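Note that one protein chain of the assembly has been removed; the remaining protein chains are unaltered in position.
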Amino acid sequence: MSNKNNNNKTNKNKLWGGRFDHGPAEAMELLNASIHFDKRLAEEDITGSIAHATMLATQGIISDADLSEIKRGLAQISEEIAAGQFDFKIEQEDIHMNIEARLSDIIGEPAGRLHTARSRNDQVATDFRLWTRSSLDSIVIELKAFQKALLGLAEQHVETLIPGTTHLQAAQPVSLAHHLLAYVEMAGRDVARLGDCRKRMNLSPLGAGALAGTSFPIDRDMTAKLLGFSAPMQNSIDAVSDRDFALEFLAALTISATHLSRMAEEIVIWSSQPYSYIVLDDAFSTGSSIMPQKRNPDGAELIRAKVGRIMGNLVAMLTVMKGLPLAYGKDMQEDKEAVFDSVDHFILSLKALTGMVATLSVNKDAMAAATMKGHITATDLADWLVQNLNIPFRRAHEITGSLVGMADQKKCELDKLSLSDMQSIEADITDGIYDVLDPRRALNSRSSLGGTAPSAVKEQLKLWKEQLK
Amino acid sequence: MSNKNNNNKTNKNKLWGGRFDHGPAEAMELLNASIHFDKRLAEEDITGSIAHATMLATQGIISDADLSEIKRGLAQISEEIAAGQFDFKIEQEDIHMNIEARLSDIIGEPAGRLHTARSRNDQVATDFRLWTRSSLDSIVIELKAFQKALLGLAEQHVETLIPGTTHLQAAQPVSLAHHLLAYVEMAGRDVARLGDCRKRMNLSPLGAGALAGTSFPIDRDMTAKLLGFSAPMQNSIDAVSDRDFALEFLAALTISATHLSRMAEEIVIWSSQPYSYIVLDDAFSTGSSIMPQKRNPDGAELIRAKVGRIMGNLVAMLTVMKGLPLAYGKDMQEDKEAVFDSVDHFILSLKALTGMVATLSVNKDAMAAATMKGHITATDLADWLVQNLNIPFRRAHEITGSLVGMADQKKCELDKLSLSDMQSIEADITDGIYDVLDPRRALNSRSSLGGTAPSAVKEQLKLWKEQLK
Amino acid sequence: MSNKNNNNKTNKNKLWGGRFDHGPAEAMELLNASIHFDKRLAEEDITGSIAHATMLATQGIISDADLSEIKRGLAQISEEIAAGQFDFKIEQEDIHMNIEARLSDIIGEPAGRLHTARSRNDQVATDFRLWTRSSLDSIVIELKAFQKALLGLAEQHVETLIPGTTHLQAAQPVSLAHHLLAYVEMAGRDVARLGDCRKRMNLSPLGAGALAGTSFPIDRDMTAKLLGFSAPMQNSIDAVSDRDFALEFLAALTISATHLSRMAEEIVIWSSQPYSYIVLDDAFSTGSSIMPQKRNPDGAELIRAKVGRIMGNLVAMLTVMKGLPLAYGKDMQEDKEAVFDSVDHFILSLKALTGMVATLSVNKDAMAAATMKGHITATDLADWLVQNLNIPFRRAHEITGSLVGMADQKKCELDKLSLSDMQSIEADITDGIYDVLDPRRALNSRSSLGGTAPSAVKEQLKLWKEQLK
Partner (left out) sequence: MSNKNNNNKTNKNKLWGGRFDHGPAEAMELLNASIHFDKRLAEEDITGSIAHATMLATQGIISDADLSEIKRGLAQISEEIAAGQFDFKIEQEDIHMNIEARLSDIIGEPAGRLHTARSRNDQVATDFRLWTRSSLDSIVIELKAFQKALLGLAEQHVETLIPGTTHLQAAQPVSLAHHLLAYVEMAGRDVARLGDCRKRMNLSPLGAGALAGTSFPIDRDMTAKLLGFSAPMQNSIDAVSDRDFALEFLAALTISATHLSRMAEEIVIWSSQPYSYIVLDDAFSTGSSIMPQKRNPDGAELIRAKVGRIMGNLVAMLTVMKGLPLAYGKDMQEDKEAVFDSVDHFILSLKALTGMVATLSVNKDAMAAATMKGHITATDLADWLVQNLNIPFRRAHEITGSLVGMADQKKCELDKLSLSDMQSIEADITDGIYDVLDPRRALNSRSSLGGTAPSAVKEQLKLWKEQLK
């Protein structure tokens, strides 16, 4: 901390007005400024200002001429930003002040009337809600594209056998389509959860002022409507203090990211040589700088990792909000980067995963071969004992366990045990039992609602296709 | 790791059947067992089993006589547990096996038929959803009690002045009721968020089996209905793999806990000597073992701290779910303690906070005195310049800043500046300006929708009272 | 919140003395009490009190007769606790007050002199440091046992080939011992990190009083020495406010837990049917209630999951400490459960993992077979080109890539390409190249320091065996 920081007398911040003797120290200015990230809110800030000014004019708080000038100036700023010609200045702190200062350059005095009956506290809350709402809507579109890619692959693999696993151990044969549809369900919940989040997000803080409302005769319903919000927030202190919408949104993204990470993990494992269930397209594989044979699922690994980052942003934001007195505290400025970063990485992960699903090759032979191992139809054998010999399930489970033990000793699968071998454990077994030891037959038999039988899977597929039409 | 762990040959686990040569090592058994915590699911397990057995009998999969026996046995177990006479055994691993084993003791063979067409995977998912749904409902009731306590206090303090702060600096005078209603809004969002969470939680995994469904002719709609679920889950793999309902619930609790922590922080600060805005009741204060004068807000501090614990549980559970291949993995056994602990500490915190609000004493004089400091009506002065002299807001803000600077130099508040002092900065100021420098008048003026004027606050109060009737 | 909570007038807390009109509400008492978990500090509390009393007597602050009585009473309490006969009372809040109250029952007035020149603030900090130090020491012992189990297995597998992977794709053949030794390194860092943590933990807060020190002529060096601390802490405010020792300890456990989770992940994957690299002993395997063939690595999955819990505790504690004003705040009471829970689950995980390593069976054939796939010696081919034909590495990498592509097209491994095939890509290749395509030869060649050649691995083994003697 040099003297330079402490004697910045010439650099007074005009925005704060006459009370300050000298301007911020360099470290303070760097710490305080948000323009390097909140410039992403430029479009929302302009939209919000137009709505505010329109209302001010309608209510007679500013003149129509002022409104007209303000609109003209903001339109020009919008073009300058789009063209990359806008000069964002750190001494103007944030996007709101950068735009207002530029507006003043362009239109002069009327610019000074735009901030009437408004504070940066309600302004920033409005802008950030608009941005987040728009991102949420984009993510819902991407989640549906992901679901469609899954459905596309699933439709080709209703009859494709794969070992269903628990604990990564072969459990029961399932349809690959059924497995893929589990991810469609998860994404479906994600879409619904975001939809619910949107309801609480889509309320207007504009008009709350610094924290207490205003004495100007504003019309908050009008600005809410102009900005597509469903209603104004009911308490001005809450309106500027609340970041629940960001927290809930980050939580929803984190939960969804765990789903992506689960599929990514499966892609990594299924691509490994001993599995070889799938081959990623070249477009989603990477090589090595030293090992020329490598064909790495880097994309899947990165998707698996992103849940850490997105959860980290949630943790950061929750920690920031912990124990903050009302109303606004500058701590809350940390909200935007957490959301921006999570949105960017979530969308990128989701697009890449959708692309992987859309382009990967399935090795049906390897999957089918794997269903011939691991006594995968042992449950069917036990169920046969229940259904045909009226043995209680617990006892049937024990008998089957003994048969599995026998098969292991003989280093064979269950269907290679002879009938007499089987009868040495349970005398009433008949050769009808061999029917249920075939994985495909086992698959077909699990036709209960939501089950893996192709008949049941087709029902699930049909429901989802209708829903995603 | 002693030999003891590795030569546990006599202790075979009957539940897993004939394939195992010897039983678990001690460390493994301790790590694996869940009975010490999942016994809290006992009631839900029995309820779920009765529904399952009822369906099995209706579908003709078990006999009515078996159903009758199963019901009788489970009723007895329920009584034994309620009476504290049930012997929970670690070698039975979990609550499900403890109950089934005891059922077998009581009713013999029919107990072995209960697990037909069911796996622990769908069973535990069902039980845990039932428990969590019930906790969610309890929490909603407590949140409403909290809102009512806040409303009760707010009704007495619509006209009570307090400095509204941003950055903990005096900003504008607000109504204490208005401040309290901000917390009512937060709790209202919490209730709504939990309600949405409940929709996704309230689906039945029962009948999904281990992961693939079953070949028995079960009726999943019936069990769903019997257990109060709105519908069965549509994909059996998802049904046993999904813990979104727990994640979303933990996220909702964490967000709500940030609200409690914010009020707790304010209680701590407001109780400190320099503020002395409030005095906690003896019932919510603590003393010191060494300092006889102490009257500590320990409860508020603990509430402030609990958000850490509840967020920690969310982080734990999200991390557990990260990158898990489908379907069930034992990792997911970590779900229950995270939820149990969060529910317990959230409810305890909420009850204590409700009690504090209901019993604290407000020191109106200290609050009112604080509104006489910090130039708290400076915004009103600026607004007066806009409204009366048609000065643009930005310029009015600057003029006011200069007046504040002048007052600081004279070590007085704004209303103690003489008119000629004021006119030395802005010549057109008239003595009408002194009207707006009174905090109460400033309060009354902010009557915009959601604002802090008593008229607006009464509207908010009215809406909430109706909603909480 | 019933009236019951607010009219608890008869239940005055004697500990806090005469200032309180009535006792705590029920929710407050439940929230505030710590006796249900901090009774684990009983032994440390008694040890600390004996040291404190001994010093008081030495300094003439209490009499030798009082000291004698105090020691007698504390010894009796210690026995009562060990025998399970101590009656822990929630109305005495915590372990410190439970013990002092019981001491008063046993020895009368001298008990009231024990707390001279001491506060609960320095007392609890002392007790908790003693407990944590002891846990840290136990964990170091367990980490070394884990390292020894790894070394024991590694010694048998210096020559065992396994595909070394990056991105879970076959990269280069490595020695299984070498792979295991990577975990020995990680555990070695964990031990060192805990050792450094211990240095900062092992300082005495005793004598700091409530926060400001004391006017009694105490000797803090004496109590520090009696309790095995290296020195007294230098600032009394810091001494009671600091929980860095717990944070640093939790961070060290979390980092170590990521190591355990990495090995657990490998155990899960290596136990899956397509890999079948290892078979866990029955003592560390579990079965299924529905699938009789299952042999699940539940223990490994739980170990993998525990990192979530342990990190969750770290997050909880960091969040608690965030933004706490000095000195002691009741928020800090959350420290103990976070540490207790992490210690318990870390030790359990580590013991189970050590047991798994000590008892698992290695399937050398499956590992060796896997090294024959995936062009695992492609790097060796490229290096041969560099070393024998003086081709720059980047160009050699490209040539090898083309050869791998050719082998893929012919669906064979690199060593099955004919010399003329190879020469069609790079004319100067000679049949000497086939020498380096053998995985074992490739293994033996990587003899650089820390490399995977048996010669280098034996060096690493030797170093560790000496270090762990």
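Labels A, B and C are assigned to the chains in the order they are written; within every chain, residues are numbered from 1.
Just so we're on the same page, a contact is a pair of C-beta atoms (placed from the backbone, for glycine too) under 8 Å apart; a residue touches a chain by one contact, two chains touch by 3 or more.
Quick caveat, the model's predicted, so the values are computed rather than measured.
Asker: Pick from B:S204, B:T319 or B:Q333: which residue touches the chain that isn't shown?
Answerer: Reading the full complex, the residue touching the unseen chain is B:T319.
Asker: Looking beyond the chains shown, say which of C:I50, C:I81, C:A111 or C:M291 touches the absent one.
Answerer: Hidden-chain contact among the options goes to C:A111.
Asker: Write the list of subunit C residues that the hidden chain touches.
Answerer: So the residues of subunit C touching the missing chain come out as 14, 16-20, 100, 104, 109-116, 121, 164-168, 171-174, 178-179, 181-182, 184-186, 189, 192-193, 196, 199-200, 207-218, 220-221, 232-242, 244, 247-248, 251-252, 254-255, 258, 261-262, 264-266, 269, 304, 307-308, 311, 315, 318-319, 321-330, 379-380, 383, 386-387, 392-395, 397-405, 408, 445-453, 456, 460, 463.
Asker: Could you list which residues of subunit B touch the chain missing from the display?
Answerer: Counting over the whole complex, subunit B touches the hidden chain at residues 163, 165-172, 268-269, 271-275, 287-298, 301, 315, 318-319, 322-323, 370, 373-376, 378-379, 381-382, 397-398, 400-401, 403-404, 414.
Asker: When the complex is taken as a whole, what residues of subunit A touch the one chain not shown?
Answerer: Residues in contact with the chain left out: 1, 5-8, 13, 15-25, 27-28, 30-32, 96-97, 115, 118-121, 145, 149, 209-210, 281-296, 298-299, 301-309, 311-320, 329-334, 337-338, 348-349, 351-352, 354-355, 358-359.
Note that in this section only the chains that are shown with their structure count from here on.
Asker: In graph terms, with chains as vertices and touches as edges, which category applies: line, ring, star, complete, or other?
Answerer: Its topology is that of a complete graph.
Asker: Taking each chain's centre as the mean of its CA atoms, how far is subunit A from subunit C in angstrom?
Answerer: 32
Asker: Whole-Å distance, subunit A centre to subunit B centre, using C-alpha means?
Answerer: 23
Asker: So which bits of subunit B are touching at least two other chains?
Answerer: Expected reply: 16-19, 115, 121, 209-210, 304, 307-308, 311, 315, 318-319, 329-330.
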